[in-house]
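What follows is chain A.
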Amino acid sequence: MKYGLVSTAALVAVLSTTAVSAETLRLLTWGGYAPDDVIALFEAETGHTVEVTTSNNEEMIAKLRATNGGGFDLAQPSQDRITSAQEEFGIYKPIDMSRVDAAQFIPSMLTATATNSTFDGGVYGLPHIWGTSGLVVNTAEAGQVADYTDLCDASVAGKVSYRLKRPTLIGFAYAMGLDPFAAYSDQEAYQEILGQVEEALISCKPNVKTYWDGGDEIKNLLRSGEVVASMAWDTGGWQLNADNADITFVAPASGALGWIDTFVLPSRGRADDAAYDWINFVMRPDIAAMITNTAGNFTAAVGGDAGVRADLKARYQASFDQAAIDNIKWYPPVPAGLETIEGATLDRINAAN
Partner candidate 1 sequence: MVSDRSKLGFYLLLSPLLLWLVTLIILPHIGLFFVSISEKIGVREYETGLGNYAVFFNEPLYWRTFARTAFMSISTTVLTLVLGFPIAYYIAKLTRGRTKTTLFLMCLIPFWVSELVRTFGWMILLRETGVLSNVLQYTGLISGPVEFLYNDAAIMVGLVYTSILFMIVPLVTTLDSLDDSLIEAGYDLGGSGISILREIVIPHAMPGIVSGCIVVFMLSLGNYLTPILLGGKDSLWFTGLIYTQFITRFNWELGSAFGFLLLGLSSAVVFLGLKLSRQSLSNTMGR
Partner candidate 2 sequence: MAPTADLVCRDLTKDFDDFRAVDHVSFEVPQGSFFSILGPSGCGKTTLLRMIAGFQFPSSGDLLIKGNSMIGVGPNKRPVSMVFQHLALFPMMNIGRNVGFGLRQRGVSSSEIKARVGRVLERVGLPGIEDRQVDQLSGGQKQRVAIARCMVLEPDVLLLDEPLGALDLKLREHMKIELKTLQAEFNTTFVYITHDQSEALVMSDNIAVMNKGKFDQIGTAKELYYEPANAFVAGFVGDANRFEGKVTAVNGQIVSLVTGGGVELHAQATAGVPAIGQRAQIFVRPEAIALSKDPSQGSESPNASKRIVDSVLFNGANSMVILRDPKSGETIQVTLPQTGDLLGLTKGETVLAGWHPTQARCFASGGAVDGI
């Protein structure tokens, strides 16, 4: 009997140590951010297994909110969506910087993300992948489109598409000479800006073929020629450029909108060890380059662009000269409650005839 008890205890101990060393990482991320070959390398090296769920900013937060921060061990929302979600729903936990190999991160991006994702003295986000949204234009048919407001020009009537989401509101505000990010902290001023944008977007509505929803949808519309100019992500434009040299990403005159997708730890995540292992693994320059080659966007890893395909680099450079890079408007953290005002504006635009 005594032997039995001792051996059972020993067995439990052995099992729990193996459980600590090999975990299942439930990763909530964007499509393309966790390619199969990277997962295979990671699993071979660490013994962890990875389960990937792809999503977008809103759904990530909605999913984590529904479970009070459970169900996933690592998530990748954009850096501007961390503090407000944390303030409202408390779905993340702070990053333990001692477990992160900070030297792998480009220092300026690490600092910027840390500043933007600090809440109640804790840092909640680490930068991973960055990119921009701007215009994807068929230059043969709509070469004159250089800024968001050009989408409302009569020359491209019925052949335009954009999303009915907050980036559109902000992009149009900048193109109209306004500064929405500066008004983030002042709800009245922001409401005023939104009012002008709402008017512009409602009068622009007849020009729009459809409001696109998913990346494949807009690529399809551009490829078929049904849409010649749209607001979209840079990678989408570059992918289309590979098939049709006329279509490419154009940084708008008023500035592309820059986003950084991050690593955050859901508050009730169970496999923190695996999560930190994954962060340190994918930030290695060679792995980061593999991810850039599938996702199309560049990473915050030091030296991560060295191993990137030449054609991808060439497209990036064609879209962004130094002035355009300097002109990128980086999303500041969204204050809690702002999205409710934006939502009402978007609803009214959607309902307008």
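For the reader, a short list of remarks on this structure follows.
By our rule, a contact is a pair of C-beta atoms (placed from the backbone, for glycine too) under 8 Å apart; a residue touches a chain by one contact, two chains touch by 3 or more; residues count from 1.
Selection rule, in plain terms: all candidates are chains of the complex that A comes from, given by their letters.
Please read these numbers as outputs of a predicted model, since none were measured by experiment.
This complex pairs chain A in touch with one listed candidate out of 1 or 2: 1.
Taken in their complex, chain A has these residues touching candidate 1: 58-59, 61-62, 65, 85, 87-90, 158, 164-165, 205, 208-211, 213, 224-226, 336-337, 339-340, 343, 347-348, 350-351, 353.
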